[in-house]
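Every protein chain except one is present and positioned as in the full complex.
Entry: subunit A
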Amino acid sequence: MNFAFSEEQQELRNSVRRFLEDKSPISNVRKVMETESGVDEVLWTQAAEQLGLCGIAIPEAYGGLGFGSVEQAIVLEELGRALAPIPYLSSVVLGANAIMLSSDEEAKSKLLPLISSGEGRVAVAMFEKPHDVGVTECETKATADGGNYRLQDTKRYVIDGQVASDLLVFAKGPQGISLFHVEAKSAGVVVSEQPSLDLTRRLAIVELNDAPASLLGSEGSGEEIFERLRDIACVQLANEMMGGAQRVLEMAVDYAKVRIQFGRPIGSFQAIKHKCADMLVEVESGKSAAYYGAWAADNDPEELRVAAPLAKAFCADAFYLAASENIQIHGGIGFTWEHDAHLYFKRAKSSQLMFGDSSYFRSKLATSIGI
């Protein structure tokens, strides 16, 4: 097993980093977060068309580039570092993987090429109530309507739902929980903004009033798809979080070197040194967990059940710690609106709670390894 990135993977990282530094510096992120959609359309189009980032892990047969989770993880790490305001986690990670997991040939050939080209943005409606972590309690109802279905109820916390062209919705049908496809512009679908902490990633409330839907895969396969999808998403989110964590660590260390207090740089004080060292240890360990998860997603499905909750819980706490300590090291300036520290802090906090909090994932990990 080789844990080092290949030269080509390193080149991919350089290319994506350069692209985001040129096209979406934090000043751009701030500008985009004030807009109605919260998405940088120009950035999205170039990411999809020129760099091929949206199709990187989609098979070639469905219009993608046919690479794997590790390449995908590299992209996410860089997106997280830049807080890039594009619906990548939602459409490319959640959307594309939900479709692939459904094994629905028709949906795959219809939707995956759209995701890959960036034309389509697929949001996945997974949760309904606060603290929802699973899908078994799902109250959204699916009723058969001729060959198709109608969905009823409200989904919340739908990532990037505001810009979605298509929605994938978990709902309870006659034969159990299943995954359904709903066109976002259908009659009976109302998407509204869900206020959220993270200014750089929007959440939406999706109301389904007898919305026309089609089934993905077989009826009753929803729970299995959900579990697997969440594992994959957790691993990729962990990589995204580590990109942000690395960035705040760099911000903190840079500042500690230049901020003079009591006649010398604050980085020379032991209390600050310890904070930076602790951040480094957490960030490095987190990266290992996140990379391992990405490897497992492609190579060892059984191991993913262990690696995913581990990566999610560990990386979320590491990012939160790093983002908090970054503010502490910056002192007063770190608390201001103008400083970027809070953007990362809010991303860290909301990512920490996404799909379930860290104690939930630690208990899931314990169950997976039989303790």
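What we mean here is this: a contact is a pair of C-beta atoms (placed from the backbone, for glycine too) under 8 Å apart; a residue touches a chain by one contact, two chains touch by 3 or more; residues count from 1.
In this text, contacts and distances are computed from a predicted model.
**Q** Absent chain per UniProt: "ABC transporter permease", "8-amino-7-oxononanoate synthase", "Electron transfer flavoprotein beta subunit" or "Arsenite oxidase, small subunit"?
**A** UniProt lists the chain left out of the view as "Electron transfer flavoprotein beta subunit".
**Q** Can you work out which residue in A:56, A:79, A:135 or A:171 touches the chain that's missing from view?
**A** Among A:56, A:79, A:135 or A:171, only A:56 touches the chain that is not shown.
**Q** Suppose we count only contacts with the excluded chain; which residues of subunit A make the list?
**A** Output for subunit A: 8, 11-12, 15-16, 18-19, 46, 50-53, 56, 65, 67, 71.
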